[in-house]
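Would you mind keeping the following structure in view while I ask a few things?
Omission of a single protein chain aside, the complex is shown with its protein chains in their original locations.
Moving on, here comes subunit A:
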Amino acid sequence: MADNVVLLDFWPSSYGMRVKIALEEKGITYECRQEDFQAKSSLLLEMNPIHKLIPVLIHNGKPVCESLNVIEYIDEVWNYKPSLLPSDPYKRSQARFWGDYIDKNVYSIRRKVWIGKGKEQEESKKKFIECLKTLEQELGDKPYFGGEEFGYVDVALIPFTSWFYTYEIYGKLNIEEECPKLVTWAKRCMEKESVAKSLPHPHKIYGFAKQYKQRHGLE
């Protein structure tokens, strides 16, 4: 069956990157359309009327929204190897817990690390490093979060590492010093073609962040 797969994306978005990695892992051909947040396309508004956000995966005309949801959908539909989620219900629930943890914590804190000022920024930096250290503890000595194979939690987290350089510059952080195992894990993931193809260069992200801050008078 010739599947028609379209991804509505915004290139600096870590959430969009998650979906791209999952599609690449499965070797799925897809069309990537860039959205402009100042002028969202009618397609985006039609496909995600509730949140009006990317990423949206449009599979044979039907939309799937929310990046972690999309990863599960991709794994379910293109259910050949590599599997992204474990088949064992308990391990699956653990993987989803960590996906949820990343979404609840990394997302809300990281913005204040690169945009915040003064005390708010300092507090966010502390929380951000604590959050990364918790994830590092969960990783332990495993090559990937799921064990020997790259999977769901790795896909959920790795896109944020393209922003690490930006957090380090604006937040005056040294993430490698604070979380060396996590940085080693990130380098290991970057050796995978699916990840290398889907993540923009950290300097490009920094350029975007700088322009964003200038445009909004936040520099």
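Here is the rule we go by: a residue touches a chain if its C-beta (ideal position, glycine included) is under 8 Å from a C-beta of that chain, and two chains touch if they have at least 3 such contacts; residues count from 1.
One rule holds for everything that comes next: contacts and distances are computed from a predicted model.
Not every chain of the complex appears here, and the one that does not is recorded in UniProt as "glutathione transferase", selected from "DNA repair protein RAD51 homolog 4", "BHLH domain-containing protein", "Protein YIPF" or "glutathione transferase". Between the chain not shown and the residues A:Asn4, A:Ser41, A:Thr134 or A:Gln214, the one that touches is A:Thr134. When the full complex is taken into account, the listed residue touching the unshown chain is A:Val77, out of A:Val5, A:Ile28, A:Val77 or A:Leu218.
Contact with the chain not shown here comes from a single listed residue; of A:Cys65, A:Leu84 or A:Ile109, that residue is A:Cys65.
The chain that is not drawn here is touched, among residues A:Arg92, A:Lys127, A:Lys181 or A:Lys204, by A:Arg92.
Where subunit A meets the missing chain, the touching residues are 50, 59, 62, 64-66, 69-70, 72-73, 76-77, 89-90, 92-93, 96-97, 100-101, 134.
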